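Only one protein chain is missing from this complex, and each of the others stays in its spot.
We just call them A and B in the order they show up, numbering each chain from 1.
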Amino acid sequence: MNLTRRLFVRGAAAVVALMALPRVLLAWPAKAFEAKSTSDAMDALYGGTEATESSAVVLGAPDIAENGAVVPISVSCSLDKVESISIIVDKNPSPLAASFDLGPGAVADVSTRLKMGKTSNVIAVVKADGQLYSAQKEVKVTIGGCGG
Amino acid sequence: MASGIRIKAKLTGDQVEVKTLMKHEMETGTRKDSKTGETVPAHYIQEVKAEINGNVVMTANWGPAVSKNPYLSFNVNGAKAGDTLKISWVDNKGETDSAETTIS
Partner (left out) sequence: MDRRDFLRLLGVGAIAGNAAGWGPGRNAYAAGVEGMYDVPRLGNARLLHFADCHAQLMPVYFREPNVNIGVGDRTGKMPHVVGEAFLRATGIPPGTPEAHAFTYLSFEAEARQLGKVGGFAHLATLVKKLRAEGPGGKALLLDSGDTWQGSGTALWTRGRDMVGACNLLGVDIMTGHWEFTYEEDEIRANIDAFGGEFVAQNVMLTEDAAFFDVPSFDEDGHAFRPYTVKHVGGHKVVVIGQAFPYTPIANPSRFIPNWTFGIRAEELQTLVDEIQKDIDPEAVILLSHNGMDVDLKLAAVTSGIDFILGGHTHDGIPVPSVVKNAAGGRTVVTNAGSNGKFLGVLDLNLGLGRVRDYRYTLLPVFSNLLPADDEMTAYIEGARAPYREKLEESLAIAETVLYRRGNFSGTFDQLICDGLRAVGDAQIALSPGFRWGTSLLPGDPITMDRLLDQTCITYPETYVREMTGEEIRLILEDVADNLFNPDPFYQQGGDMVRVGGMNYVCDPLEVIGKRISNMTLDSGEAIEAGKTYKVTGWATVGSQAPGAPVWEVVAEYLRSEKTVRIDKLNTPVLKNVDNNPGIADYPS
């Protein structure tokens, strides 16, 4: 597929999405959030799926979620010139959960809470100085009980 | 109407640690109402903006996978006591909310 066609397809999908919802935010990356796979979400958000695993990206997530509806996730990064941080839940129906664009002065250190339907890898993607870096961790979602 | 956004800003040196809780259902659009059996339409925050003295320091783009009553914490360098911190959001229905606090 050549570049022109890919851009066209991406643009077309965005138009469909815009018509489907009374969207007020033109900057919101609809295609990335509506993507059904991690690679599609990465491609839509960054125009590429390659991210280098890096120990400079620190992903905080529980080994087992206490409640799949409220899973605390934190991402920090010690690299310079961090532009954005994204959090992807690989097995969620729409994997991209959140993306943070850092403005002047913002430190690469964010925390939030996400919904997870089932056990999945959680992936943190950091864009720093134009390059993509990542870290991932499996978070187990269980029905619980029977311990003790 | 009172804002559903709560903010805590703790200044250490020139770095401010911001913690926010936002009142919002964050409906995914796939959940079925237990009484009617009908699908509850998607309703979730899409964009959160943090501004200090009117300058945007962070923009968060969210999908419906962010938990109900979202929590967000972040840190900003170069802040000082007396600065105005504003948090605002816009959801997929175009509804908005915002709150301000003075960093101290």
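We adopt the following convention: contacts are C-beta pairs under 8 Å (C-beta built on N, C-alpha and C of every residue); 3 or more make two chains touch, one makes a residue touch a chain.
Source: prediction; values computed, not measured.
Residues of chain B that touch the chain left out of view are 6, 8, 19, 21, 69, 71, 73.
Take chain A: the residues that touch the chain left off the picture are 62-67, 72, 113, 119, 140, 142-148.
Rule of thumb we're sticking to: only the chains that are shown with their structure count from here on.
On chain A, the positions that touch chain B within their shared complex are 21-25, 27-29, 33, 69-72, 74, 89, 92-94, 96-107, 109-116. Touching chain A in their complex are the following residues of chain B: 15, 26, 28, 30, 46-47, 50, 52, 55-68, 70-79, 90, 92-94.
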